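Rather than the whole complex, this shows some of its chains in their spots.
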């Protein structure tokens, strides 16, 4: 409906805005995080708990996902929760625990920021800033992320069209930050057997319209741990550059999202399966030197 | 899925949380804004442009809606826009223009806040703080609204279930602010002939589950000015305590949402029609003394 | 996507096809059923049980809705049910019971047909043929309805856009039957507090695009009897030409949809309320002479 001054319709009839559009930058954007390349030939795996709960939990899970083949550690210190009475995250204490986990495992860390006032703090601790699904339309937050000097893992809103998603990403790019990792994580539909409907078609659509890397989160996308392996494999087969999955050292005791978290041993098996699919796609997993040896 | 410690399922099988729940407060919450009661017997009309564009536009529109029967003036100084290249609002300058319009017409002013850092500023100027649809899940912002001493017009997210909406309202109440006006403004569905699908069933559902006043925004709910009168009347017939409509002195020149803005003369006719429906519902419009005389 | 040879875009940018389009027939279509006019100035009320269950139930309910002010009796003899193990309706036996109810009360009868092979039989018994929501895309059935000489109450599919709905109605018109009553009955969305989301905006959209009468079914549209009165009133305020509601002599014992059926005394109160809203709209209820006396 709105007309956008910066819009530049491309040959695919895309209405993707200027900076995000593949026409303005035909070359794939590859983001380097401590030597790990996101958006290149290799498939990247991000794993960890929904929330950082305590030092022991995050260290134990970090070690488990590291040895299972994860490249980046995830974990929330600030948690957007439906109810104000649910666990809201440990805040800066959680960020410190993540730092400790990075120190021990060498894994870079991605964690969510929800408030413009916390951007500076989160940027100090994180290797990658996450903007969550509920914040996709938080334009002041996007502008702050655009000014920060860290890559941004930018999740699609659960009821955002792909067109709106790309316009929101443009908010970040137009402030000067070009290191954006897009992430399909399920959209809201009428279907109730899954928590959300994982929209895997978004992967090839996004890859065609934009030069940015695209990953998939099958944990939030399905809401059930038993569905995660099938959908993670499907994501790679659809052309995703990586996946982000929830793994917890003790899923049954998780303070949030335990139902959709993999056990460490399930994660190990998943990585092996993803290796096969990646090769069938002419790609390969990014693996730590220690695991390759 | 989540269990909420503060939840208190009521006799209607509601999962509405504690403070928002009608069981904890059977009496309707009535909010008094400069003598205008919202949530009482009288129907309240909020009108004005989507965005404050300049002094002349807001003053002219304010005078028009005042003399047409509006009780409260709306107008955005901070605008959430799909594209970063669209008009983003005048910021504090817009707030000053709204103050001037209030001074001239006596109409209280409602305006949106998008960023926790701007809450204090907006609170200083506004009579009612608006939390927009895209911010419904911005929990840090809700907590700040809960600490502010102004009533909050809290719009339903276009992707939010009624249950999630009530839990989000609880974020505001649990910080100490009980003066919340709920607002149905359309949800996203597959239908494309309207901008959103106005979910009028939400009105009786909300009135049953909570003690808070409920109004309806048929302008965003439909996206077309010619649909606004029919849906405004339907909203009152469904039991709403008021409506919020977009009116612009020159809709064809509007910087945003011109397509869904009423001409002043259309607004005048609408108020007359709403008066009849209100009476058929055993209620009446809240009218300024000057108009009653 | 498809181009339609018979399409004739009108001044409203409508893509409504030729015969259904208001441009080809600016005059409202008014359908006369035994002296009851549907689509004229008067508001029509259709009431009765979801399914015909036995002679006593249909007669008792028919008498109740007649004396409460209903103009037409509804009741299903062929029932589309989610499960093959649920009650499927009485078939021709149910049609005979409906005839008996008509004989006793004088109320014309509307009942659903699901199968092309049963069209002739249902046409023989019914005053109005109903095509249900699940059959909206059953094109062979629509063509048969187009050949039958009875008015058709044609419900919108719960998954159909308004554009698809009008193209489906065109299937009936293009076979020669112009007596179609459109019926909004709720669409499927993500919201779960109501069975469907009643899309009342469809009423003014349909009235603008087509010359056909439009009624609303708030029983299926909400799924809860306590929501029916509010949404029935809203439907009339939105401009509907009538409503269709489920009433059962003993809702708690209903074989289907008991949860959304009104008690006879609730129906009596509803008609009184609808009378007030109708008058506020400059219209009036169609009332039997016996009730007017």
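All chains are identified by letter, namely A, B and C, in their written order; residue positions are counted from 1 within each chain.
The rule we apply is simple: contacts are C-beta pairs under 8 Å (C-beta built on N, C-alpha and C of every residue); 3 or more make two chains touch, one makes a residue touch a chain.
Since the model is a prediction, treat every value here as computed from it, not as a measurement.
Trainee: For a quick check: 3 copies are placed, so what copy number does the complete complex reach in this file?
Mentor: 4
Following the convention adopted for this analysis, only the chains that are shown with their structure count from here on.
Trainee: Compute per-chain Cα centres, compare each with the mean of all protein Cα atoms, and return the closest chain.
Mentor: B
Trainee: Using CA atoms for the superposition, what rotation angle relates chain B to chain C, in steps of 5 degrees?
Mentor: 180
Trainee: Rounded to a whole Å, what is the gap between the Cα centroids of chain A and chain B?
Mentor: 34
Trainee: Give, as an integer number of Å, the spacing between the C-alpha centres of chain C and chain B.
Mentor: 34
Trainee: Could you pull out the residues of chain A that touch at least 2 other chains?
Mentor: 159, 188 - these are the residues of chain A that touch more than one other chain.
Trainee: Spell out the residues on chain B that touch chain A in their complex, using ranges where they run on.
Mentor: Within the complex, chain B contacts chain A at residues 1-2, 4-7, 17, 80-86, 114-117, 134-135, 137-140, 158-159, 164, 167-168, 170-171, 174, 188, 195, 223, 256, 259.
Trainee: Please output the residues of chain B touching chain C within their complex, sorted ascending.
Mentor: Chain B residues touching chain C: 159, 161-163, 187, 189-194, 197-205, 208, 221-222, 226-227, 230-231, 233-239, 276-277, 279-281.
Trainee: Per the contact definition, I'd like the list of chain C residues that touch chain A in the complex.
Mentor: 188-190, 192
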